[in-house]
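One protein chain is absent from this view; the other protein chains keep their places.
On to chain A.
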């Protein structure tokens, strides 16, 4: 990007914009860390998506698991069993398979809550930025108040109150309660970013041209402003995906998330924690490592995306 900066303004815009895709690709390939992060992320996605097909065992199928296989150490140690590459937990479930199924749930919660948070945040941010005045003040004060509480506390509160008010079993509701509580605690960042960009875009002449034509404000917001503020939102979404996965793991670790019968990565870590001091380290270390690798990879991708897009955000 910087290499074409000095070329005359007219020419520069043309070249820059025309080659946005290939420039993005170029900066991607130039950074080895990013390529590695992308590979790790892809492996996790494929593993999670195709878990029923490629996982060596099905940890939820009671006919396949046997209590006789419980607490087998990883395959390369003395007591290891070649059937269980990363060992088994206390109920005889294969850790590798459990991680693949667990990543499925972690990623699903992550994606759904990020989408929910983005929808709420973008809508409120657009309205606050475009309408301005009193509406803006109200929305942004609510956002400020929410920011004073830690996200996990809010998620815990929502989670707790849903279970208290609604008469549902944990197995049925756990997934969606998690998504809603994480989504509601993460919208503020989107709202702030979108509001900021909207304030800039609102004063651009193409928005004024649309107003002179007489286009309805809602249509201006959706058709004109929204596509032009999506760049930063994409970056936040990537970084928030990692945050949401961690939050899910934390909540599951605290015991308010996904129940142990359908373990997510966080639940696996919590189960394994009980065995950490009796020497069965593999139950918690491998899921923990998997979680760290996934979050790190997604975060690195988000960082790269932010740097790659930033010079063009005007």
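Points worth noting:
Everything below uses one rule, namely that a residue touches a chain if its C-beta (ideal position, glycine included) is under 8 Å from a C-beta of that chain, and two chains touch if they have at least 3 such contacts; residues count from 1.
Definition applied: contacts and distances are computed from a predicted model.
Protein name for the hidden chain, per its UniProt entry and selected from "Cytochrome c domain-containing protein", "Succinate dehydrogenase subunit C", "Oligopeptide transport ATP-binding protein OppD" or "Malonate transporter subunit MadM": "Oligopeptide transport ATP-binding protein OppD".
Residue-wise, the contact with the chain that is not shown comes from A:209, picked out of A:79, A:166 or A:209.
Of A:57, A:224 or A:270, it is A:224 that touches the chain left out of the display.
Where chain A meets the omitted chain, the residues involved are 2-11, 13-15, 17-19, 26, 204-206, 208-216, 223-224, 227-228.
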